[in-house]
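All protein chains but one are shown in place.
Here is chain A:
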Amino acid sequence: MDRFSRDIIQLIFSKLPAKNLVKLRCVCKRWNREDNRFWEIGCHDIPEFNLDEYKLGSSCNGILCFSRETRDHIWMAYLLNPCRKEILKLPPHDLKAQSYIFNRKYGLGFDRATSEYKVVCISLTIPRESGKRSAETEIYTLGSKSSSSRSWRALSQDIPSLITRFESIFYTGDGDGDHHIDERAIYAGGVLYWVNSEKREELYYFGDNTESNYFEETYYNKLFTFHMGKEEFRLISHPNVKHYYYSYHLVDLRGVLGFVGHSAVDLSHIKVWTLEDYDGELWSKRYSIKIGGVPKYNATHVIGPWENGKLLLRYRNSFVAYNPNTHTLINIRIPQLKPSTLAFSFTGSLVSLFCFKVEEGEKLVVEDQSF
């Protein structure tokens, strides 16, 4: 093993999770010394973000994408790798003075074909001239070589009609006020997914009946998606599309999208579907989890995969691991967590943000725990 060339060693190390890599540092001097690209870690604590100020767009391969709107209504996007304590501030957008930016969504994903990270920004704008809502999409590419873009570029696909019809993805549907769960995009297997956070009842109450019925049939049962490789927006039907889910959320199950639904027919179970085929919109039913005894069924969230094929679930401030083989729930003690703290599945990686060439962007190294 110690006879391998540096290239081979790096290839092997790139296949290992962050925790394993850190352990390799202790094996011998050479491995401790090996290329700093893999080794520079000092992750005692993950920097704390004030979520009121910074909004989490999405997370992908151990990198988190945040955005912030300043008091002067200037939007900034940040990438953070907590395992490396690196933060990258992306260059500002071209200021379009003629438009008022109503809201913005950011999402980070990975294009597997080109090995590039892409930050997608969807802006809901109201152009001063027309006063009519429209949407613009911009992309910022981060590649390891010279492929990093110099600035945000506008996406050519004409999506305004799709987005303005689907603008409810912009409303923060925080369900019962416990979690900011619906704000994020979920990245899984090369695609970003957003949920339509608007509830069915609200659709009935607001607007006239025909309009809401139309909306419901066409859009309510859909997810809003962006394919990183094709750079294409789409709507994808929910699993079991005729079925009415009282509430639902999305989760990344190791590269596969999971749809967690609370059925209105059966309140004692939550059902988890996985999207097996993106193009064919093929879902398969994976888990049916009995949550009897939990008073507020729609406050139960699937956080993500847990060890040995289990799933980690959260109800308010408590966590349980679900074992699909035995259908049992085991309490997990995670201390010092406020009910309002966002919890999500995260796989540490040692991808260095500073390998990306970003013009005008700022590179910051987090020295202390908060910033």
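In this section, a residue touches a chain if its C-beta (ideal position, glycine included) is under 8 Å from a C-beta of that chain, and two chains touch if they have at least 3 such contacts; residues count from 1.
As a convention for this text, contacts and distances are computed from a predicted model.
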Task: Assign the chain not included in the display its UniProt protein name, restricting the answer to "Ras-related protein Rab-27A", "Proteasome subunit beta", "SKP1-like protein" or "Replication factor C subunit 2".
output: "SKP1-like protein"
Selected residue (touches chain absent from view) among A:Val27, A:Ala113 or A:Ala154: A:Val27
Task: Based on the whole complex, identify which of A:Ala18, A:Met228 or A:Leu313 touches the chain you can't see.
output: A:Ala18
Residues of chain A in contact with the chain not shown: 1-5, 7-8, 11-13, 15-20, 22-29, 32, 41-44
